[in-house]
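Once you've had a glance at the structure underneath, I'll fire off some questions.
Every protein chain but one is kept in place in this view of the complex.
Let's look at subunit A:
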């Protein structure tokens, strides 16, 4: 055909050079994701300090390749130096409000890799269902899953997710949200949740985890022993959001406890007591933790390396929260403006794009405490039939 450009000798290889070994390890908050890409006539080189950077560079390389109308693949001479601005770039999936089959999670991990996300925040259980198959407490999913045969994540499923993610440089941070958001835990763990009272008699309804009995902490220790082993990431997300105090208030034993401890009517103190004991348990298991912002807001005593997850979006108040959290010396993650489950008409991606995470009042040392953020896809109205087009 006429007008065909002469392409010259085709490039036959992309050389990938990684300076620090470590192909079998897991990515972490400190992983190096930087890379350099050098494409010129005669040589194509991708160099990175760690394998994680190589993954990021491969994605970029694949985006540079074009195809002309004759079907020829080509690439322009290019020089790229790249590294992420924020080390924690996450996505939250909620598998409790609606079960998500394994293939939906794996597909999401693929698309996360296309977009250089590196944290999968797995909000795995909540009020409506408990799909996580625990080896220590099998009754939890047997009684708490939507369907114990079909709507569960077996140990093998969980391993599959963790490895699939690892191969894409994605950390899996599991969230076992307590003491609120735990209704589905009740049927499989009798005595765990607080019985609510109407007057002097139990109403038959249950509330958050019961913070005043020893069995609760024995249970938590055993459960988190298992969870710490199953999930290799250093961090666990412990939740701690939206604890409704009404049930605690109605329970006479709890009220007696509140008096004994001198907490008065301040149930935030009771919540803090629970969270503190939980944080101790998790620390002693050698894990770090992330908590939702209420834990910070309610003055719980936290370890200095706790990460606070900022999510409340009322009237653009989150910059203030970011300032407070980092001002108190804690690391922060931002999700408030990125609740992607809250759909609206038109090109709403622009609103998400315009967010500047460091736009809050603070000194550079504070700003350095912002580790990154997470886009959240809560599952009240999301299942496998609409997850992918809603998220991407």
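Criterion: a residue touches a chain if its C-beta (ideal position, glycine included) is under 8 Å from a C-beta of that chain, and two chains touch if they have at least 3 such contacts; residues count from 1.
Rule of thumb we're sticking to: contacts and distances are computed from a predicted model.
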Complex minus one chain; that chain's UniProt name from "Aminotransferase class I/classII large domain-containing protein", "AP-1 complex subunit gamma", "Pescadillo homolog" or "Beta-hexosaminidase subunit beta" is "Beta-hexosaminidase subunit beta"
Of A:17, A:74, A:114 or A:381, the residue that touches the missing chain is A:381
Contact residue for the chain not shown (choose from A:8, A:71 or A:346): A:346
Touching the hidden chain in the full complex, which residues of subunit A are there? Just list them. 341-347, 381, 385-386, 388-390
